[in-house]
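Note that this complex is displayed minus one protein chain, with the remaining chains in position.
We just call them A and B in the order they show up, numbering each chain from 1.
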Amino acid sequence: MATEIQTQPNTRAAISLPSVLLVFLLLAAASYGALIWAPTESTMGMIQRIFYFHVASAWSGFISFIMVFIGSVAFLRTRALKWDWLSVASAEVGVAFFTIVLITGPIWAKPVWGIWWTWDARLTSSFLLWVLFVSYLILRTLVDEPERRATVSAVFGIFAALDIPLVYFSIWWFRTQHPQPVIGDGGALDPRMWRVLLLCWAATLGVMTLLIRIRYRLEMLRSQVDAFRMNVSRRD
Amino acid sequence: MSTTRAAGVILAKELRTEFRSRELLGTTLVFVLIVIVLFSFTFNPTSEESRRFGPGLLWLAFLFAGSLMLQPSFLREQTNDTLAALRLAPIDPFSILAGKMAANFLFLLLVEVLLLPVFAVLYNTAILPVLPQLLLVLILGTVGLATTGTVFSAVASQARLRELLLPLLLLPVLAPVLIASTEATVGVLRDPSELSLVWITFLISFDVVFLTAAWLVGEYLLEE
Partner (left out) sequence: MALVGHNGSGKTTLLKIAAQLSHPSRGAVTFYERDAALAAEEVKTRVGMVGHHTLVYDELTAEENLIFFAKLYALPDPAARAREALAPVGLAHRAADMVRTFSRGMRQRMGIARALLASPGLLLLDEPAAGLDPEGQQWLGETLERLHASGCTILMSTHGRNETQASVTRAIRLEGGRITHDSGLAGDPNQVLVMAAVRETGEESQS
């Protein structure tokens, strides 16, 4: 199951121009919706608008981590390296999204509540998830041989993904026992706000898909270069 | 040969190796003691505060100790490539993992049980009246620790920087166990009848999920 070396370079780009345009449009529409069209929240003011991207990033980050799980399971079952490429691509994009969540959280909190951070359920869970998948990425850098790296990452990826619901539940239940100020929606969302949120989510999903595809392609090319290099050195 | 029997043989071997030298056991005990003492400097261990912070730091100490003590599990099999010897034998590869998980569980539990009275004395907490409940929490939490720890020890043994890697992988995954065990312990120390059903069920679920996961994918780690 070594990677087959393609004798002709694959000149098709990872992402097509129409798809980039589509995502760009979505992003533009989402930004307009979030920054201008959505009604201003009564208590928090303009800064609340960051919430749309904060939540949308979290949701898309979630989906990315689920894809890590899918890729990991698929790799272990088929031994095809392409699933490993999908896993690492999804993990990196997921970490990127959760980084946004962790940055926008404090940016939102400070002006509104006067504190940078609060260990409320959602932020704490996001932090832990971020740490979990950063560990996944670090693990990958510490294993050199591609097959072995894919195998150990797949096992850890599965464990990490299975941990996600356990993390969320335990932190949530802990917080209901020991309540704390919550950074979150003050109340129910206005229907217009819902629409904007969904639009933002669609936009981030689009960005996620593009980024994963680009990263997947990069990993595929890296893998081919490695295989090529190994072949050449073996001939000496 | 059935998986359970093979795991049993491996468990016996691990126990024999460890109790002969006792170096791992001794070192881990001392390490947890050091952590407990150091923690006491960070807050004032009055009775009330002890009851609030004590269990948390006890479990934290267990987790740290665990992530160090679980290292040798698979590293020891690398010196003479005895892992290959195990894989050559006509046994289910999972039994290798299972035997080690059982051994690690017993070691960790032993360390924890030995440290309970020390903890009780240093932090002025009465543990005897709630011993059965405490033991239940200890056992459930340690199963989670041993299961994930053994699997990750196998993972780390194939990577560089394995001494740092094992805690790095283990501690985030075990955060839910830390929360659940601590909360359950606090509840029990506060009021013996207050054994939280939610947390106990949660710990059981955690254990079941990861035991199953280890059973399903663990053997891939042992292949070459």
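The rule is short, and it goes like this: a residue touches a chain if its C-beta (ideal position, glycine included) is under 8 Å from a C-beta of that chain, and two chains touch if they have at least 3 such contacts.
Just so it is clear, the model here is predicted, and its values are computed rather than measured.
*Asks:* Looking at B:16, B:52, B:160 or B:190, which makes contact with the chain not pictured?
*Replies:* Residue touching the chain left out of view: B:16.
*Asks:* Touching the hidden chain in the full complex, which residues of chain B are there? Just list them.
*Replies:* Missing-chain contacts on chain B: residues 1, 6, 9-10, 13, 16-17, 20-21, 76, 79-82, 84-92, 223-224.
What we mean here is this: only the chains that are shown with their structure count from here on.
*Asks:* Could you put a whole-Å number on the gap between the CA centroids of chain A and chain B?
*Replies:* Chain centroid spacing, chain A to chain B, equals 31 Å.
*Asks:* Which of the residues in chain A come into contact with chain B in the complex?
*Replies:* Answer in residue numbers: 76, 128, 131-132, 135, 138-139, 142-144, 148, 151-152, 154-156, 158-160, 162-163, 166-167, 169-171, 173-174, 177.
*Asks:* Chain A touches which residues of chain B in the complex?
*Replies:* Contacts found on chain B: 148, 151-152, 155, 158-161, 165, 168-169, 172-173, 175-176, 179-180, 183, 198-199, 202, 205-206, 209-210, 213, 217-218, 220-221, 223.
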